[in-house]
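Right after this comes chain A.
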Amino acid sequence: MAARDTAWGPMELNRAAAQEAAEALRAAGWELELQLPNLPLIAPEGEAKDLVRRAKEEDAEPVWRGDAFLLLGKAQDLPAVLEHCRDELGYALLYDATAVDPSVDSAELKLIYGLRNLQTKARLIVQARVPKTEAVVPSVALVYPAADWHEREAAEMYGITYTGHPDPRKLLLPDDWAGFPLRKDYEYPEEYNGISCT
Partner candidate 1 sequence: MTLPKAPTEPKPPRGYFGNITDTVVSTAKGMALTFRYLFRKKVTVQYPEVRPQLDERYRGIHYLEQELCINCDKCAKACPVDCIEMDATRHGKELEWHKFQLDYQKCMFCELCVYPCPKDCIHMGTEYSMVSEDRSDFVKDLLSWTGLTEEQQERIEAAEAAKAAKLAAKKKAAEEAAKKEPAEGEAGAEDPQA
Partner candidate 2 sequence: MNSHPAARFDDKPGREVELDVATQDCMIHMGPQHPATHGVMRVLLKADGEILAGAQTHLGYLHRCAEKIGESVDWLQYLPYTDRYDYLAAMNNNLGYSLAVESLLGVEVPERAQYLRVIVAELNRIASHLFAVGTYGLDLGAFTPLFTALRDREEVLELFEKICGARLTYSYVRPGGVMNDAPEGWLASVAAFLDGFEKTWHEYWTLIAENKIFIERTANIGVLSAEQALAWGCSGPMLRGSGIDWDLRRDQPYLIYDRLEFDVIQGVGYRGQVGDCFDRTFVRMFEMVESVRILRQCLEQIPDGEVLHEEVGAVIRPAPGESYVAIENPRGELGHYCVSDGTKIAVRVRVRSPSFCNMSVAEHLMPGAMLGDAAAIIGSVDIVVGETDR
């Protein structure tokens, strides 16, 4: 049984796995950075409530909590990196592939891939960035078939084009839906095929 250090799972284990994977991938020649949160996993007593306010007051460097992840330098590397993770590092299962639009002002979308290693019980989050104006990345659906539907969902929600995807149809939205709903600058339609949306 893996060690549990927080009520939401063995975070130290995942963090250590991220560090290990970062070294292994760097050694294999990929450009990436390891992003580690700088806040403790569990907030000291009394801090949970007004942490943000205090962080602003002290005018310190940005703080963040949560998972450690690998940020790839180039989104084009994704299939090769994930294939390396699967074959060499033992991350046999892809549990999630999605995207995040950080804010309206942001020029980039973040792509997020989550991998699991069933032997070491660790998980690994790999991220990459693509510009919003030209969101084109190679698909990893041929490496991990699990990414198939996830990428279709991300494609219709964020307007990302996954090149080489075996089945690039829309999944959840109707085929004639215009716009990318999960982008922050999405404008709600007035009507859809004569049905009022307000």
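With respect to how the candidates were assembled, all candidates are chains of the complex that A comes from, given by their letters.
Here is the rule we go by: contacts are C-beta pairs under 8 Å (C-beta built on N, C-alpha and C of every residue); 3 or more make two chains touch, one makes a residue touch a chain; residues count from 1.
For clarity, every value in this text was computed on a predicted model and none was experimentally measured.
Trainee: Sticking to the defined contact criterion, which numbered candidate from 1 or 2 is in contact with chain A in this complex?
Mentor: Contact with chain A is made by candidate 2.
Trainee: For a test of understanding, state which residues of chain A touch candidate 2 in their complex under the given definition.
Mentor: 1-4, 6-11, 37, 39-43, 46-49, 51-52, 55, 62-67, 69, 92-96, 98, 100-103, 112, 114, 118, 121, 123, 125, 141-142, 144-150, 157, 166-167, 170-174, 181-182, 184
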